[in-house]
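Below: the structure, in structure tokens.
A single protein chain has been removed from this complex, and every other one stays in its place.
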Amino acid sequence: MSRSFRVPGRGRVNTRRPVRFTFDGRSIEGFEGDTLASALLATGTHLMGRSFKYHRPRGPISAGSDEPNAIVAVGSGPALQTPNLVATQVEIYDGLTAQSQNRFPCLQFDMGAVNNLASPLLPSGFYYKTFMWPRNFWTKVYEPIIRRSAGLGVAPTAPDPDHYAFQYTFCDVLVAGAGPSGLAAALAAAKAGAEVMIADETAEFGGSLLFDRASRIDGLQTADWVERTVTELKAMPNVRMFTRTTVFNYGPHNMVALNQRMTDHLGTPDPATPRERLWQVRAKQVVIASGAIERPLVFEGNDRPGVMLASAALTFLNRYGVACGRRAVIATADDSAYRVALDLIEAGVTVAAIVDIRPKPDSELFRKVKAAGITVLTNSTVQRAHGSQRIHSVELAPVLPGGDVGEGKNYRCDLLLMSGGWTPSLHLFSQSKGKVIYDADLDTYLPGESAQAERSTGSCRGLYDLGEVLADGLKIGTEAAKDAGCDGEIDLPLWEVTTDAIGRGGFTGALPRRGKGLTAMAFVDYQNDVTAKDVKLAVREGFRSIEHIKRYTTTGMATDQGKTSNLNALGIASSALGRPKQQIGLTTFRAPYTPVTFGAFSGHERGNEFDPDRRTPIDPWARTKGAVFEDVSLWRRARYFPQPGEDMDAAVARECLAVRKSVGIFDATTLGKIEVVGPDAAEFMNRMYVNAWTKLGVGKCRYGLMCRENGFVYDDGVVGRIAPDRFHVTTTTGGAAGVLNMMEDYLQTEWQDLDVWLTSTSEEWAVIAVQGPKAREVLAPLVDGLDISHKTMPHMSVVEGTIGGIPMRLFRVSFSGELGFEVNVPTSRALEVWERIWEAGKPHNMTPYGTETMHVLRAEKGYIIVGQETDGTATPDDAGCGWAVSKLKKDFVGKRSLALPAMQDPDRYQLVGLYTEAPQEVLEEGVQLVANSNEVIPMNKIGHVTSSYHSATLGRSIALAMVSGGRARMGQTLYVPMEDRMIPVTVTSPVFYDAEGARLNV
Amino acid sequence: MERFSALSLAKKALGGHLGWKPQWRSVEQPKKAYDIIIVGGGGHGLGAAYYLAKQHGLRNIAVIERGWLAGGNTARNTTIIRSNYLFDESSSYYEHSLKLWENLSQELNYNVMFSQRGCLMVAHTVHDVQVFKRHVHANRLNGIDNEWLSAEEAKEFCPPLNISPNIRYPVLGASLQRRAGTARHDAVAWGFARAASDMGVDIIENCEVTGINRGPDGAVTGVETTKGTVNAKKVAVSAAGHSSVVLEMAGIRLPLQSNPLQALVSEPVKPAFPTIVMSNTIHAYISQSDKGEMVIGAGTDSYVSYTQRGGLHIPAETLAAICELFPMFRRLRMMRSWGGITDNTPDRSPITAKTSVPGLYVNCGWGTGGFKATPGAANLFAWTIAKNEPHPINAPFTIERFRDGVMIDEAAAAAVAH
Amino acid sequence: MLLIRCPYCGERAEVEFSNGGEAHIDRPADPMSLSAEEWAQFLYMRDNPKGLIAERWRHAHGCNRFFNAIRDTRTDRFVVTYEIGQPRPDVTPEQAAEAAR
């Protein structure tokens, strides 16, 4: 294993920059520019992973993102070990640690491989047929075993310390893929003056040109041409170029998502660098240049390490300078593999034989290979590859007339290359909702008519000749730029291309074999261990749609999402069903093209920035006073202000008593506020609210209740009339945006005749509630001479004035049941005013209180909280607010629904109060009520508790409840069934305190 | 029907698995007439056929499917099964279903992998706590298991859960229904198809209903399809997102909107997530499949669409929420995403009912929650079709409830129909 | 993410908008004169077409105006957007075909 498989003079890795990394703890040296796979292959290591189901030893079959086998974990530690990365994509750096996955105890000896021995018992769908007895064994016994053996890598267990960036951007032409066609298209579009973005998923631009040693463009080696072209593109100000960037999602309206990997290839990235950046690109035109993927051949043992795609071996050789073996056999159905043979020979690899499934292959390359004296077996097949953790030989056998397979001959080899032809990558095209069409000539699917502003170019639309590909790229790039509105004079290059004349070929399905092969395992989907037999079994069991076959066998559902397997599965299904491929169709291509990190989607929406954290201007003061906060929609509100040693109950009891006995101060800034202005303001309010507004005098306030058109309570709040044509409307904290939206909806779409306009003033005004018998005494000296006596300013009135010279709208309103004011002041001055009131309140032992005390105080008064007493199914009358509903108005939002018989049902849930028999017993909010103490499950429930508190004022507990026919049940005993007992409660009025309202009118 | 068992599997293994028969009869061409036609070959439609045959002795039935069997929402959901709904009407319906789930594998002789891993519904605000406790108590009195857990208890049940007080919306607690779980979605449909087919039900795929035929008396006489006219006295529509389209053929307007719903899975990893977690407040829904994929439900787009896709910003929002609740999953990767078409009613509760057209029945409006109801809805729909009247459990779930103002508003009551 | 042409602000990303359901459903002038059946039709029954839909959008995070749009629900391609109050525009067969594509 120590002997190097590096080929001097080949490859683009930097042999002057050795890089040391570990794989499964083994220290290994590679070079700068290597992937993990190329560096391991350079040491002769093919075994890199274990398969999903049978735990079979596996090596890479590909050199790119389509790799199904070489799946590894990279990084170390509970936070950073990242599972399921593809070794053919992982770039190595000094200190990289990688581990193999899905094996125990180690990659070379894996206990899970016992599944392989049991494989005859584990065909597709075996789990649907078994594990059903005894019934409870599924969850307890079978499923845990299945789960432990499934899964690939291990998820991190500690939070990811990295961060991820996000960016929207725009361009005229987005080119997905920077192989020959992509580069040509980008160049043409850029020359036409288009703003171009071009992205490639690998570390270097060039695609196949980076490993094509045979072709010449303008006499240049292809890699040199790439360098020349990339240099030219980079020099253009209208071009943005991205490596390590996957175009992974083609959304509606030409919104295309890219994932740029920024640090994974670096050993010690600057910690400020985002690990990845997600781009959302709105492109006028998209050019898909996503290339084609070589297809494996399906034969027994095609998964043995050492079996790989011919193009992969060529890539490893020419891009990374690695020979994947010493002695190769090549199995092909396509001419391109002959080029691989020639390059291998040139690099000193022995090509023991080429086996071609086609009866009479013929091409320039074929003749070159023959001329080089290589054994070529035509009309022949691979019967079986031998070896376990590495292939050692392969049986090649002739296909006899009539289709049977004859006796074959074993060829010794350590490398078996396969080429079933090429599958154009249709993922992005298909995601764009373009319809794929079957091409009989190429025996594959190609892009059909575009559904969006998009074009495919190059091998992803079935062009394989380099000259054609480059010309196509130029043409498509020009057209895209033109359709994007850029039709500048273009001086298009004319490239002289010499290349191997690539003929055609290809094969889909399973290779012919000798015998039934009932125990032979020929893999279609490598990672998910789906064999040709499995596909046939699915068809045998009646699964005829390709989507059913995919789901029953799980083919195409592994981390590679079927890039190498889909067409072969289709081929096998086609033979088994006896229907042509075009009548069967492909499964849907689902985004993402390759897996994308969750973190990249979430970007900076994390921690406190997950959602805006809205704070009031009083928040800093509340924090210095030790307030405990709660989230109410986006706002943080002070819930209570505990003093040392106090829990919530103690703090709330103290705060409540302070308000009842003297005065409290409360931050009500988060209330929504809407200024309703215009000559038709009152008419508009009449239509929106259940109340009547016309007669509300200037300077007066009214409690407003709003329904939805379905008749159920939507929001409430006090409304003050500031001027005949101006209302100051308040809403609940959570309802602010919704109420404004609903108002705008009616105004803009139904009542365009009204001269009235709405402006949100929620954040214009901060609101300081001063509540309690001493409220007036505290405020009076502060309001710059304003007369706020009961006579001049009775309950439910509003006046404009100043407080210490600061403009103010002063409301005399109360949500506590005590004499109260709400001081509305400009938000930036609120803290100043608050502190002034605070100082003035000190002689009265003014107490700050939070939302919890606010809730208790209002519950003592029977005031509802929309969303707590009501839940979207309560009418105004249900909520005890029937009094607010105007009987005179001909119409208002919700009126027609309220007239439905069901809305008048006497058994509707109605708001009532409850007293527990034991005065200190506080019910749990949300408990249910029953009428009889002897109810058994399932019980006949007649209501539930919406609010429940200990009332310090009353020295006992109180509760509000919604009870069926509740108002007719006054005095009745109901029961709260708890797990262990029935709690008796008495139905009472929801107003527990000062029912006559004497305390308000002082 | 050949019974599935470990023994049958072993026997067939000896024969290289060549001896298996199709799981259901694939009928290419429908007969001229059936007693009952079910439009829509998803889990609900196939299940209805099964129960009609099994419990009501009606076997001359066709299930007509536009595409491939169970290719709609049956194939596109996140497989959460629970019954902890607030209102009695809903919880009875979903509990009826949950009870059927508990025996479904045995009943169908098809392992639907119903895994009762529990469902945690996480509370982030005081309001959430109040609402969830109301659910817990209401469920308990109905004999439906649902319990309240503190944040610490929730973490014990689901160790990856982030209960740090320092996140934007700290976890204040959670309700837990232990009997809730997940199942293998395809298996349910295939199991029903196999059992129904065995009792004589014809299953016709790739056959689109293009019209509903009615006699002079207005009653249903059959359907037009892309495979010709098929007569039947009863036509039962179970077409999820396409219900409006099919019912419109009989001139019936429904209170439905079809909206895109997206979901996604991560790459498979070893067991790292023991249960289902739902957070309605920050829109995160996650469980881990038997295969090891994290199965994540995203939000609904707000507009009507039949495209089976939506904007990427919707799953992005969900993943941000997932990464807040489970910050160790930030390095996991989205492997596959997809969209479905949900049919949503104004009160987010379904319709399983007769229609105003004699002989025409509809089961729709399941929104984002239809999978969990599969056996229950199928069972009650079959009852309704067979007896031409609803079962007491689905009696409230009529179209007329919107006219009468007797909605079953789980959404308004701050539950979410996931 | 859809690209939506606000009649007032031009093309903007979908996240700036909220959908407002079916368009051209006028609130009855005198709801109280309607039967329960008629009221339910207005309130709840909706076209849910697989094809062209006339729908309302609100440029919620922009000019805050409601407007109408014609869109094909099979492709999400817009035919036209227009101001509230304008009648539903006729869609030519060519436009319909383009939207359905």
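Structural remarks
For reference, chains read A, B and C in written order, and residue numbers begin at 1 within each chain.
Going forward, a contact is a pair of C-beta atoms (placed from the backbone, for glycine too) under 8 Å apart; a residue touches a chain by one contact, two chains touch by 3 or more.
Simple rule for what comes next: contacts and distances are computed from a predicted model.
Within the choices "4Fe-4S ferredoxin-type domain-containing protein", "Branched-chain amino acid transport system permease protein", "Sarcosine oxidase gamma subunit" or "Sugar ABC transporter ATP-binding protein", the name that UniProt assigns to the complex's undisplayed chain is "Sarcosine oxidase gamma subunit". Counted over the whole complex, the shown chains touched by the missing one are A, C. Contact with the chain not shown here comes from a single listed residue; of A:156, A:617 or A:990, that residue is A:617.
In the complete complex, the hidden chain is touched by one of A:261, A:282 or A:563, namely A:282. The omitted chain makes contact with subunit C at the following residues, 1, 8-10, 12-13, 15-16, 61-65.
By the touch rule set out above, subunit A reaches the unshown chain at residues 163, 165-170, 262, 272-274, 277, 280, 282, 603-605, 608-609, 611-617, 619-620, 635, 675, 677-679, 755-765, 826-828, 830-831.
Here is the rule we use: only the chains that are shown with their structure count from here on.
Mean C-alpha position of subunit A lies 22 Å from that of subunit B.
Residues of subunit A in contact with two or more other chains: 251-252, 255, 280, 433, 710, 897, 900. Shared contact sites, meaning residues of subunit B that touch two or more other chains, fall at 307, 311-313, 346, 404.
If you check the complex, the residues on subunit A that touch subunit B are 52, 78-80, 82-84, 120-121, 123, 126-133, 135, 138-139, 143-144, 146-148, 150-160, 162, 249, 251-252, 255, 257, 278, 280, 433, 516, 518-519, 533, 537, 540-545, 547-548, 551-552, 554, 557, 559, 561, 588, 590-592, 595-599, 601-603, 605-611, 613, 630-632, 639, 710-712, 867-868, 871-873, 897, 900-903, 924-928, 930, 935, 937-939, 941, 944, 946, 977, 979. Taken together, the subunit C residues at the contact with subunit A in this complex read 1-3, 13, 18, 20, 26-27, 30-32, 34, 36, 39, 43, 56, 58, 60, 64-66, 75-76, 84-85, 101. Against subunit C, in their complex, subunit A makes its touches with residues 168, 251-255, 280, 282, 433, 449, 451, 709-710, 741, 744-746, 748-750, 752, 890-891, 895-897, 899-900.
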